[in-house]
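The block underneath contains the structure these notes are about, expressed in structure tokens.
One protein chain omitted, others in place.
Then we have chain A:
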Amino acid sequence: MTHDAPALSITDLHIGFRSRRGLSTAVRGVSFDIARGETLALVGESGSGKSTTAAAVNRLLPDTAEISEGSIVVAGRDVAALAPRELQALRGAGIGLVPQDPMTNLNPVMRIGDQIAEAFEVHDVATGSQAHDRAVQLLEAVGIPDAATRARQYPHEFSGGMRQRVLIAMGLACKPALLIADEPTSALDVTVQRRVLDLLADLTDEMGTAVLLITHDLTLAAERADRVAVMQAGEIVEIGTAHDVMHAPQHDYTRRLLAAIPGTTATPRDQPASSGTESSGTGSSGAAATPLVEVRDLVKVYGGGTKAYAAVDGVSLTIPAGRTVSVVGESGSGKSTVANMLLGLVEPTSGTVLVDGQPVAGGRRALKAVRRRIQPVFQNPYASLDPRFTVGRSVAEPMGVHGIGDKASRRARVAELLEQVALPADVADRHPHQLSGGQRQRVAIARALSLEPDLVVLDEAVSALDVLVQQQILELLARLQSELGLAYLFISHDLAVVRMISDEVHVMQQGRIVESGSPEALFSSPQEDYTQELLSAIPRGA
């Protein structure tokens, strides 16, 4: 092996998946090299084949996948031709992995220190107490305070960001020449994401590790990688330096991806969702009278005694009819709890919710009446639809619950609603598993609209979607707002999206609103440290 041999060299890679219907190709003719110490980002939407390509490098493809053509050369050896034992020796020692979801990638019944030490043990780097000591050192290196104590703890005693640090420590334990980082921060809050990526960059620079970074986030890729490769439908459509791809994209798909990134092309409030003069004219006069919804001093305390803590600690906000009010914050900030109290899903410890100036009374009947006017759309379109219901049944269900119409009129209404969210009518007879994530979220929106609500609570409603789909859903929401005069309460951790669609933004931290204002004011001159930190953590590309 010469000194300049690349850390990874993929040539004409084809990967297919066997199924009852035959072989479907997931990766077709992918070729690229990663030089020693270089970071290459592989960018694409879900289903583009980026994760399949990455999984082929350390041969962790599912059993149904098959490398039909091409070669993957790591450290001068073709991975596809290795015997199981050689492969085992290469994994961890030659190729490290930092996986996506820190919550599921650590063994829940094994101590953190043991899980890291295991990497040393299986590669005979160190054993016993020596391995344990090195694991503690490594935990210190990835910024875990009090590492010696922490090494004896279990994964559930660590936060998401801490777990991801542990996974980085594990991936880099044996100083591999190549590290695969598969969406390493997509499950983390934006400020945590920044710190974790900084750490990853520092360590790989120091060790001279080459990195294959898998991400759906083009801006993040451009910010963190030397070169960027864009994948679409199993092929690399564009590859180049991060700067070139961002500023002089050659391929149409890359241009579309770039255009769909919230906040890059769209300036605030030029979307119909927050369409300027017209709605603000009517809106402000309406707001002066009585806002659609007003929340006063909402408090939610969990637990009791010394362990009591306030998830929401005195939140007040108003939502005028026909406007979009956003609440941003990181996980644990209490933003979803606010949404759930508004929806009547969580009972407030104290404080009032006023709808049309009237306090929402307790009792089931009153709650039902309010729920008819305030409808939710949740984050995960895969979990928020009953898998056994047809789409038509899911959309019609709220009407049934509230005793609206008969079977025939409900069916007609379902067809109308599906048309409103731009879904073909025959979707009504399908089941959720036959639909894509974006289509499912349209169904969830149609279901929310079935009761003709005044306010739709969108709790991270576009966060789980790919960027192009996300753009389509945001456009749909904007159109529905102007057509139906809906108000939105938009809960999100994604500041760029919030900036694009909001009339008013509230920033939440530890149960309190720390800053409020129009998106222009908030984003151009944030007053609070926390808002500034959130803003600076957004990846900005190269």
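Simple rule for what comes next: a residue touches a chain if its C-beta (ideal position, glycine included) is under 8 Å from a C-beta of that chain, and two chains touch if they have at least 3 such contacts; residues count from 1.
The definition used in the following text is that contacts and distances are computed from a predicted model.
Q: Quick one: find the hidden chain's UniProt protein name among "Methionine biosynthesis protein MetW", "Dehydratase", "ABC transporter permease" or "TonB-dependent receptor".
A: The chain we cannot see is recorded in UniProt as "ABC transporter permease".
Q: Check the options A:35, A:89 or A:201 and report the residue that touches the missing chain.
A: Final answer for the missing-chain contact: A:89.
Q: Please pick, from A:23, A:110 or A:383, the residue that touches the omitted chain in the full complex.
A: That would be A:110, which touches the missing chain.
Q: Suppose we count only contacts with the excluded chain; which residues of chain A make the list?
A: 58, 60, 84, 88-93, 95-97, 99, 101, 104-110, 115, 118-119, 122-123, 154, 156-157, 167, 170-171, 173-174, 305, 307
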